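Have a look at the structure below before the remarks.
The complex is shown incomplete by one protein chain, all other protein chains being positioned as in the whole.
Per-chain residue numbering starts at 1, and chain names A and B are given in the order in which the chains are listed.
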Amino acid sequence: MGLGNIFKAFQPKDKVFFVLFDKVGQNLVEMSKYFHEGIQEFDLNNDDFIKKISDFEHKNDDLTHSIFVELGQNFITPFDREDITALANKLDDIADYMYASAKYIYLYKTPETKEYAEFSLLMHKACLEIQNAIINLKDFKDPAAVKESCIKINSYENLADDVLSKALMNLFETNDPIRIIKVQSVLNYLEEVTDKAEDVANIMENIIIKYA
Amino acid sequence: MGLGNIFKAFQPKDKVFFVLFDKVGQNLVEMSKYFHEGIQEFDLNNDDFIKKISDFEHKNDDLTHSIFVELGQNFITPFDREDITALANKLDDIADYMYASAKYIYLYKTPETKEYAEFSLLMHKACLEIQNAIINLKDFKDPAAVKESCIKINSYENLADDVLSKALMNLFETNDPIRIIKVQSVLNYLEEVTDKAEDVANIMENIIIKYA
Partner (left out) sequence: MGLGNIFKAFQPKDKVFFVLFDKVGQNLVEMSKYFHEGIQEFDLNNDDFIKKISDFEHKNDDLTHSIFVELGQNFITPFDREDITALANKLDDIADYMYASAKYIYLYKTPETKEYAEFSLLMHKACLEIQNAIINLKDFKDPAAVKESCIKINSYENLADDVLSKALMNLFETNDPIRIIKVQSVLNYLEEVTDKAEDVANIMENIIIKYA
């Protein structure tokens, strides 16, 4: 058996990580799309939105768990185990903070359609780039494209910072402290989503630096 | 000297890390037990509670420092130096956030016995599982038991999220913005304790995946 064949023999087990990361990418894209569309026609008396977001969050938990189970069973991994763990955990944080944002919008009954939707659009764009980057990370087939996606994700995080300060300035105009405390809290959760997307971008850039 | 003897020769220096981590586990269990009991009979005019919590926090600092001193002196470690550092730092964060919670309950003079005690019970349960996991991590004698503890710690973190949202909903009923700001801040510190316990669980699961 030649060296090429040996590598081929390992491939199927190795590939499982990319299959799972692809599914996480797909789930985050769908979740952020649903969030962005739902937030624009938010109805406090209908809890379909929060239930569906919760389902996406659970699905992400299950995929993350599957990645850890595979890590425990596979000796061969496409990149360092620490990188796989860090990437899986940070991707899961994105789903967690999207869910937390939705939960407190619902609990606090303070939909702020305009600026929430600006955040959710940036979140969705960041998730689309994460999905692209995951696809291009596979077999390190296009490191330049991964890097390009990471730069875009960082730019969305910068835009989210600007949305946050603009939203806060508008919020303080209301002069209603209770409302301010509630909406500030939701805005911080929303802003964490793009922060975690930036963490994901940093991890992917590191993986490229190390292996590509 | 046979290979077995060579390993035996290294053991005493290697073991020092588990001795220290055991002491950290013991300290966190005692600290969280004292916190949980104290918070139920909290007396703002008596600062014994905060003094004792501060003592536990200092003891944790000293143990963490000892772990780093040993790291600088020992060539042989039971697992990667990075994992020892990360584990020691995150365990210390648990003590830091317990202390911060106690400090602001005391400074803000806003004891919220019922929900604070729900948090502190979860904190104590998480610390008990951390202690168990540390014991079972020793010599990798029972990886399955470590994993079991980590799953429980994650479930306590999920329950703490629910306690947080319930506590916030009750808090906003008061309609008193100053009180809301103060208690929200304490609740966030308390919730960080179980978050840091989850970080500890993630690190221990990683160690098992790498070595067991």
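What we mean here is this: contacts are C-beta pairs under 8 Å (C-beta built on N, C-alpha and C of every residue); 3 or more make two chains touch, one makes a residue touch a chain.
Keep in mind that what you see is a predicted model, and the values were worked out from it rather than measured.
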item	value
Identified contact with the non-displayed chain, of A:Q40, A:S54, A:T77 or A:N202	A:N202
Touch criterion as defined above, residue of B:Q40, B:N89 or B:S155 at the omitted chain	B:N89
Touching residues on chain A - with respect to the absent chain	165, 168-169, 172, 175, 177, 180-181, 184, 202, 205-206, 208-210
Residues belonging to chain B that touch the chain removed from view	68, 71-72, 81-82, 85, 89, 103-104, 107-108, 177-178, 181-182, 185
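Just so we're on the same page, only the chains that are shown with their structure count from here on.
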item	value
Centre-to-centre distance between chain B and chain A (centres being mean Cα positions), rounded to whole Å	28
